[in-house]
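Left out: one protein chain. Kept in place: all the others.
Every chain is named by a letter (A and B) in the order it is written, and numbering of its residues begins at 1.
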Amino acid sequence: MSTPYYLRNHWYVAAHAFELTGTKPIARTICDQAVVIFRGEDGEVGILGDRCPHRFAPLSTGEVCGNAIQCGYHGIRFDRDGQCTHIPGGLPVPHDFKAKHYPALERHGFIWIWMGEQAANPALIPDFHENADPGWAPVPGYLNLFCNYQLMVDNLLDLTHVVFVHKTTLAGGGVTETPLEVKVEGDRVSAQRMMFNVDTAPIFRAARGLAGNIDRWQIFEATPPCYIKITLGAREAGATTPLGEPVHMVLNGLTPESATRTHYFWSTTRPWGLGDKKIDELYRSMIELAFNEDKAIVEAQQRLISADADNVLFVNFPFDRAGQSARRILKRLMSEEQAAGKKLAAAE
Amino acid sequence: MSTPYYLRNHWYVAAHAFELTGTKPIARTICDQAVVIFRGEDGEVGILGDRCPHRFAPLSTGEVCGNAIQCGYHGIRFDRDGQCTHIPGGLPVPHDFKAKHYPALERHGFIWIWMGEQAANPALIPDFHENADPGWAPVPGYLNLFCNYQLMVDNLLDLTHVVFVHKTTLAGGGVTETPLEVKVEGDRVSAQRMMFNVDTAPIFRAARGLAGNIDRWQIFEATPPCYIKITLGAREAGATTPLGEPVHMVLNGLTPESATRTHYFWSTTRPWGLGDKKIDELYRSMIELAFNEDKAIVEAQQRLISADADNVLFVNFPFDRAGQSARRILKRLMSEEQAAGKKLAAAE
Partner (left out) sequence: MSTPYYLRNHWYVAAHAFELTGTKPIARTICDQAVVIFRGEDGEVGILGDRCPHRFAPLSTGEVCGNAIQCGYHGIRFDRDGQCTHIPGGLPVPHDFKAKHYPALERHGFIWIWMGEQAANPALIPDFHENADPGWAPVPGYLNLFCNYQLMVDNLLDLTHVVFVHKTTLAGGGVTETPLEVKVEGDRVSAQRMMFNVDTAPIFRAARGLAGNIDRWQIFEATPPCYIKITLGAREAGATTPLGEPVHMVLNGLTPESATRTHYFWSTTRPWGLGDKKIDELYRSMIELAFNEDKAIVEAQQRLISADADNVLFVNFPFDRAGQSARRILKRLMSEEQAAGKKLAAAE
């Protein structure tokens, strides 16, 4: 297999913020690179290559000391810029003795990592404020998927599958029958499916008591490389609740671990029922069930794709149009980034 | 490793018939090809490639709808010929939108699959009627072997190993001392070992009360690519029971899953004690114990062969002659089929 290519000059979700407590760092592989994620005593986050430059022990086997991380094998320390700050035995620190360093940020309840050579631009972090702002009740989660992240992008941008995959939670009337409206502006794909007077879905019955026929909407916004914000709503059929108002949103960050593994960070968040632990639990159980059903199917796809990687030709139907557009944008951006990289290398 | 070659224009056992109940299909890999096996509402069996041509989800994650199988991801349906019959949302079906199709048949209590390009010929199915006919009491079973199927063909055609491998079940007097008589006619290998006035074997003692010395016989018929019918019998030494009359038979179908994995479908069947569940259980427990001992040894062989695949040179002793003949026939048939395939390709 050829080396996989990932868009580099972008932010990826490295962790949920709540994962990073105490002096224990997190080891994680992102875009094929092993990194260690830690929080200093001052509360700031650092991300380094998870490899001590001394003898290749993982820094993540160690612990946080002040604002530095100390290797778990020989006690050598590195600060958040990767600079060595201490070698046991009072030995002098060579000034070029460094661990690899990655720009890191904490925002919207997530830890973000920048994988590119260009200067990290915080303005490029997607707007996932619904995961952290007052007035919202987020229920976050994580799944490790044994598939390429684009298969999960496809999945999230085509919710006709809820009828066949999520029979006890998200299925409902009108979904397969109603066309998906898709709009592409620049690198952004927007899509929506508006359904009127259709059978309710178990999740709306359980969360909002909508037992009879409903009007239902699915609204999608996808931005590269791997962010999909979904607004899901319903009202009693013909009621006056504004169309498009969320019952809940699902924020999705699909970080490539490798060409065939994905860190799936998600948060289901709602602007009502704040502090209601029963509603939290209802969402957690329904969404975890549904997303594990997705995990089974996208991993099965990946196995079939990997088994015959030279003969993968997808067929596209109208309900695939949003995912297809997102794939096209990603492909173009990858080509542009690779071409720019080659130009740069040639000019040097 | 080079791509393994399997004899293609032959039937292989795809499943025991009893495995296929209800609307849940079976996923299985045969000769390196993932297939889905299902039974329509009309009772007929279908076998398709286990890959939806839409997005490569396995059809086996879905369910049977009428006589078609419905993909578990987006609800697209295919009939037993592989033709798409339904796309959700009322979308028109492209006439060339098909899943791969394999000829399939149910006979003798087994589901059979045809892997070749030539027209499937039902007359080529081996005669395993003792697994289904009235007057026989079959005890069927299945093992997944982590080895090439030919190692198990060798095993079944040389039963001297019962003395060393199956000490508590099939071992007995005379087996290693008595030569194997082998006859080759066309593609068929027949062999027999007739033993007189020898120590009994635990299985004959338990099933037929033969506690003293016995006359004992092992009779083999092997047909390519992977079928071995064994007739096993014994009588009180010197008694008048006709030589060759079965106490029980073992029908063996060894379907290649890959070059190093095998679906072993077996049935131990007898023409007496019909409906006697205690005798059924006696056979099941003894045969499962013995066949798991075989599994351990053929898998160990495979590991050593795979570890040094370029230096595999078997030594043959007289007791190997039946297996050796079967290997020679198989090798010749593979060469002929490959040559015919190349001729065909050249003529096109």
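Note that in this section a residue touches a chain if its C-beta (ideal position, glycine included) is under 8 Å from a C-beta of that chain, and two chains touch if they have at least 3 such contacts.
Nothing here was measured: the structure is a model prediction, and the numbers come from that model.
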**OP:** Sort through A:I26, A:A57 or A:V184 and give me the one touching the missing partner chain.
**Re:** A:A57
Original post:
Just one of A:G90, A:G135, A:P242 or A:G275 touches the chain that is missing; which is it?
Top reply: A:G90
Subject >> Residues in chain A touching the chain absent from view >> reply: 34, 50-51, 53-58, 61-62, 70-75, 87-91, 97
Original post:
At which residues does chain B meet the chain that is not included here?
Top reply: 154, 158, 160-161, 163-165, 176-177, 179, 296-297, 300-301, 303-305, 307, 312, 314-315, 317-320
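Convention: only the chains that are shown with their structure count from here on.
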Original post:
Where the centres are mean C-alpha positions, what is the separation of chain A from chain B, in Å?
Top reply: 47
